[in-house]
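First the structure, which I've put down as structure tokens, then a few questions once you've had a look.
The complex is shown incomplete by one protein chain, all other protein chains being positioned as in the whole.
On to chain A.
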Amino acid sequence: MNLLGLLVAVPLGFMVAALLLRGSGRWLILAAAPVMAGLALWLALLPPGTTLLVGNWDLPLGILLRADGVARLMVLAGALVIGAIGLHALVDPPGGKDGGAATAETFWPLLYLMWAGANAGFLTTDLFNLYVTLEMVSLAAVALAAMGSLAAALRYFMIAMLGSLAYLLGVALLVANYNTVDVTLLAQVARLDLATVMALGLMTAALLIKAALFPMHGWLPPAHAAAPAPASALLSAIAVKLGFVILLRLWFEAFPAITGSAALHVLGGLGAAAVIYGSIQAMRQDRLKPLVAYSTVAQVGYLFLAFPLVAGAVEPSSAWAGMTLHGVAHMLAKAAMFLAAGLMLKAAAGDRIADLGGLAQAMPLTVTAFGLAAVSLMGLPPSGGFTAKFLLLSAAIEQGAFLYAGVLVVGGLLAAVYLFRALSACFAPLAGAGPDTASRGPVTGGVKAVAPLALAGLAIVMGFAGTALVDVSAIEVPWATPTVIQPEVAP
């Protein structure tokens, strides 16, 4: 088993260990975070063309793990984000007031399950294996959402399960049509016929549900807003990204010849609508966590707005890099923002934005983390969000796609409106109650602010590492030369 297998096997091992150790399983994150960060960094530095055929089964039947640019960036960012969320959950356990011990204990196996599922999903090119990883991540996500609100989690579960079955039906049609479900093989034999179009439509609809693209986003805000802060961070940062990455595999690797420009503009239009709708909804929220959750709906929109820009570009690398980097920047910034919001809400008098008054003095580090994450989400320079949006915007202008360019600009402005509203509330004087801060509960110490601050800082630092990340994202892009492994295609 080489490195690619370890990236999946190690979190699964930690999951089993966390289940066996029960209460003391939380300390495992002290080993898991550095080990996984090291493995992910190693993956990012591997020479191009690194692959693993699981169990040495050859391709039409076997499962291929492959380290392309998207997988490298997503696995690395995922390792940093999940590791930081885990360390944060160690100092600030995610339990409610009711039965806090039980929920804190169940959090850890779910974290590792999501880690293993996400890594497997980012690395594999086998559409059926991707179904299994989707289920792993969805299962962990639903259980994490259930830590906050059972009703919201159940709604999420139902729509996710229906989506999974639609995806499976699509896989079934592809098996019948092509006798393989490997993306790299499908790319060589894909042809335009009814079965392929139906399969692609079913799988796309299913993945849009998982990625929560407008108008399939309905399950996201209640589930993400109600969960405890570390669970929300995992849901918003990791769970929605897997659906997006699988859509990349389908649309740009397996069937680039079939996805016409009209279909791409449907996805791009939905993305643009998501940016506007999610931002407006976020502006209308008067509670902090729903605001951050609706911001996820808006930010997912950018990922899909990029689809027609990548497909329409003469030289697609820069739009592709913009799309990938936006996913990474959103992972870092949104995880930081949810963790910071969790700390702020614990210190504040209530969960409304108006209740945040005085927090800037009470917990300056946490509010700084929230602010830095907001800078990246708005796309202000220098930050990862700015680099990504700049690449997308220049691609849009180059192609004369001024509608998309306009949405990119307006979306940034709307994000500034709703995020500055939350930030300015923190700087407002404490409402009522006079100048004493005793009534607002214990002020969190500096240690708890480290994880959100580190993640938000990384999102900013991404703005300085732009060209290096663009180079990584260009490894084994779909339109480059075919991959090294070229087994015979089954008849």
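The rule we apply is simple: a contact is a pair of C-beta atoms (placed from the backbone, for glycine too) under 8 Å apart; a residue touches a chain by one contact, two chains touch by 3 or more; residues count from 1.
In the analysis below, contacts and distances are computed from a predicted model.
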Identity of the absent chain, which is to be given by its UniProt protein name, from "Thiamine transport system ATP-binding protein", "Spore germination protein", "NADH-quinone oxidoreductase subunit K" or "Amino acid ABC transporter permease": "NADH-quinone oxidoreductase subunit K"
Of A:9, A:90 or A:195, the one touching the omitted chain in the full complex: A:195
Sole contact to the chain not displayed, among A:9, A:90, A:132 or A:409: A:132
Of A:151, A:447 or A:461, the one touching the omitted chain in the full complex: A:151
Residue of A:16, A:30, A:165 or A:447 touching the missing chain in the full complex: A:165
Residues of chain A in contact with the chain not shown: 61, 96-98, 128, 131-132, 135, 139, 142-143, 146, 148-154, 157-158, 161-162, 164-165, 168-169, 171-172, 175-177, 179, 193-195, 198, 222, 225-226
